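Comments concern the structure below.
One protein chain is absent from this view; the other protein chains keep their places.
In this document, chain identifiers A and B correspond to the written order of the chains, with residue numbering beginning at 1 in each.
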Amino acid sequence: MPTITITTDFGDADGFTGVLKGVITGIAPDSRVVDIAHAIPAGDAVHAAFVLRNSYLYFPPGTIHIVIVDPGVGGSRRALAVRGAGQYFVAPDNGVLAWVVSELAGAGEELEAWSLDDERFRLAPVSNTFHGRDIFAPAAAYLAMGIDPDELGPRLVAALEPEGDLSGGDVQGLLPRPGDEEGAGRVIHIDTFGNCITTIEIAGLPADMVEDPESVTIEIESRNGIISLIGLLNSYESVAAGQPVALEGSSGLLEIAINGDSAARTLAIERGDSVRCLRIRRR
Amino acid sequence: MPTITITTDFGDADGFTGVLKGVITGIAPDSRVVDIAHAIPAGDAVHAAFVLRNSYLYFPPGTIHIVIVDPGVGGSRRALAVRGAGQYFVAPDNGVLAWVVSELAGAGEELEAWSLDDERFRLAPVSNTFHGRDIFAPAAAYLAMGIDPDELGPRLVAALEPEGDLSGGDVQGLLPRPGDEEGAGRVIHIDTFGNCITTIEIAGLPADMVEDPESVTIEIESRNGIISLIGLLNSYESVAAGQPVALEGSSGLLEIAINGDSAARTLAIERGDSVRCLRIRRR
Partner (left out) sequence: MPTITITTDFGDADGFTGVLKGVITGIAPDSRVVDIAHAIPAGDAVHAAFVLRNSYLYFPPGTIHIVIVDPGVGGSRRALAVRGAGQYFVAPDNGVLAWVVSELAGAGEELEAWSLDDERFRLAPVSNTFHGRDIFAPAAAYLAMGIDPDELGPRLVAALEPEGDLSGGDVQGLLPRPGDEEGAGRVIHIDTFGNCITTIEIAGLPADMVEDPESVTIEIESRNGIISLIGLLNSYESVAAGQPVALEGSSGLLEIAINGDSAARTLAIERGDSVRCLRIRRR
């Protein structure tokens, strides 16, 4: 029986995630349900897209990921199931899947998508405020039971095109783009520890930077001005406690941190801040 | 093996819920344990009663719900197991079960209750500060193993009477009452998103309101004065971003929300505020 993961902005005070698990247990009693994150800021599709992108690869083939960050619930946005890389992603089409879809498409993966319209696989009646319970959890549970996704609703094509819904909204504005300057990007995520993760892939930097990482200068346009750090270093402890450090984070992306403290708070860095890697060495 | 759910005010910093699961695993190793909520405000039995009422129906028959919001632990309050609607509820008798019991009794369900007194089904020694670990988790685990509840302690009758313990304290003051004016009630819960859920059942409104929901006026007595909203609308997106909306929430109760923001904060609404639905349409 496949694993079902759940990523939401539900917090832990209202029982919303528990209800999803109750619904899943009723339909797919032997499934394994794993929480990924529930303290995503309310309605923050960019945060959810980042967390999902960093998590899904560590789950076995067949895993079904539910992502419910859904401020548009009950409105015109569609409810989707997407299949790619041997996994399913079940979520609203508001951009929470944009990064995963973009990466999989970029890697040449075949992607398929369905709109979760068939009433047979929803709770009845469907509320206008809690589709996690009424649409997404049942869909994920039926997929775990092995249903053919074509049963869940019509197959979509346009959603997965370069300009389709899944390239979505706020997320799209932050993701790496073909036209980006080499070694340039943006802060895409601030984690619990205040580490600032960027869209810049270390493995994608120009060869001379990768070969001589200690000579790279990293510039961050924070709201307090430009911050320059010299050298891509190895670990948080490569600098003294309280000092800033640029390094390769656990997902292969350039990360700005402070040894033992919050870089976001200390350096006034925010999501969306521009970041560049430069060859110019300061003297 | 039945599912056991856990709802507490334990937070996620001290390991209390983990210990409950350890105890359960030792007694009923094949049970499925599901977290419902652990960020209930410390000692807030009303919040717990609301969360349980909105969650239990989504779990399969046989499910055993543990609720530990227990500021009176070690004092004179009793430890209970209640059976109704094919499920068990294991909790202190401080009102956390009041809403579920009231609804089940109102629906004509036969309810039974036991006091968890038998030392054979407690950890030894029983502490005076952590009955979740020493009394409630073992009782739930033994119920999951199929024990006859009469083994756990004496069967109670008075607790389930109209004036009995389970009609409980602070919760009772907020629940719907037979004498309530038609279409009137109170804010019973503020959720993570700042949505304000009331005790008013949409399906229980007068027929003319249900038939013409857009003509209903909703008045909330907030601490900043009376707020009037016109129309029971469909979804958060029925109004522009930042605008207030009254609608049917996911549990069938009248809900006051703001599209994309917190109604509780923006409109200064608090739990206990009076709410009324009126036929008078503003012109």
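The working rule: a residue touches a chain if its C-beta (ideal position, glycine included) is under 8 Å from a C-beta of that chain, and two chains touch if they have at least 3 such contacts.
Computed from a prediction, not measured in an experiment: that's the story for all the values here.
> Using the touch definition up top, pick the residue from A:51, A:229 or A:246 that touches the left-out chain.
A:51
> Touching the left-out chain: which of B:18, B:173 or B:242?
Only one listed residue reaches the unshown chain, and that is B:18.
> Residues on subunit B that touch the omitted chain in the whole complex?
These residues of subunit B touch the chain that is not shown: 9-19, 21-23, 25-26, 29, 33, 42-43, 71-76, 127-130, 133-134.
> Pick out the residues on subunit A that sit against the missing chain.
Within subunit A, the residues that touch the unshown chain are 3, 5, 7, 12, 32, 34-41, 47, 51-52, 54-55, 58-60, 63, 191-193, 195, 234-237, 247-250, 255, 257, 260.
Just so it is clear, only the chains that are shown with their structure count from here on.
> Centroid of subunit A to centroid of subunit B, CA atoms only: how many Å?
33
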